[in-house]
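The complex appears here minus one protein chain, its other protein chains still in place.
== chain A ==
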């Protein structure tokens, strides 16, 4: 079975099982039914909630009736309800397709003579002939291939699904970032596109409608095993659901037995009215015995459009593995918070503090000096720009090897940028200097024309009013292209105009020079 077949199979069967609502006493014996009812889709959409319910009443979900016969054609293992009035024929069969035969298509089997016309009686015969191939002719409600009862196998299937889903999310993130023109949306550093960026990222997260959710509803075994994977990546965009989850988190994590299932990522989205205090309801009110849920495994913590929500103090000490912290637009976050949290973030690589206006140089310096592995930092803002100055930039360059830096709208000067480049220029890949009104012709043009930023791939220079000398930038851009490492310059109208004017001029000049040289060459004596 290819992973695709597998996932369709699982999806189909689980969708079915959701149709339990219309549970009626079965009149006949049925197999796992394989219907394709769209009404299930709506239910599986609300999966996160149902998931919680299920975990509280972990009684096995019963298998439901057949609605429409459905047969897999591609998988080698299939469930085949056979049409007919005969009692034997009505027996649900799980059979393994051999290369030569498929009972339902009416083709003669290798055992039967190919000349005989297949009628009802004969198909009984065929079934009887294949009786020994029937692995599970049990006419019970729980008819299901043995293989799907073996925890190890189910776990393998679910793990694959999990990996596929993670992959899928990564892919979506990558493609959506390509659309934006920059190399990597998660590293995108502009603050002007702040909101759309957040929305895009959040959409990526919320659009996930995982197959795993469906798997959790198959039966107790499947539930238990898929919860393990589901609980690794938590995403909430609804405060009620978050609350619900918090209240039940103890049961949920106990149910999954071991601690490896503590979340690896947690993303909260659009919980405008949710406060940090609300968090304490679920996540250990008395933080000494905060046993419900642990963040030792947490690698990514992201709060989008949750202006009043901060991670709780009691979590900090478990942040040793945290690599990514995104709290854009947070109103509560301040230097004190940054200082305290920075003590625990020794593995932090990605820090997004766009539009966190209460953070100043003090907070940034504490982060810079303690998070040595920092690769990305975004401090872009529209307000309170004077709070972030050269001090931050220089500290980052001294203590870290940061590759992506967003200081849009901050009070950066030429000398700060020089100092930064002197210390860390070799590592910088993306740099956003949008709206840095303190910059003039004395930094960027020189830095590029002497290749002080050799790895640069994205340079954002919108609205730098005092930048007028763009010729070195064009020269650099053409040179980078010739080196096969093109540079993307993002600029405002004024600078874009200047750039394209300068580029035209340069191209003309070069074209004329080429023509002159060629004319000279053709008239030279041959060697």
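The criterion applied here is as follows: a contact is a pair of C-beta atoms (placed from the backbone, for glycine too) under 8 Å apart; a residue touches a chain by one contact, two chains touch by 3 or more; residues count from 1.
We adopt the following convention: contacts and distances are computed from a predicted model.
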Problem - Choices "Ras GTPase tem1", "Ras-related protein Rab-30", "Translocon Sec61/SecY plug domain-containing protein" or "DNA primase" - which one is the UniProt name of the chain not shown - result: "Ras GTPase tem1"
Handout entry: Contact partner of the left-out chain, one of A:437, A:475 or A:494
Key = A:475
Exercise for the section: Just name the one of A:149, A:273, A:466 or A:505 that touches the chain not displayed here. Expected result: A:505
Practice task
Using the definition of touch stated at the top, determine which of A:272, A:386 or A:451 touches the missing chain.
Solution key: A:451
Completion exercise
Listed in rising order, the chain A residues that touch the chain left out are 426, 448-452, 454, 475-476, 478-479, 481-482, 501, 504-505, 507-508, 510-515, 517-519, 521-523, 526
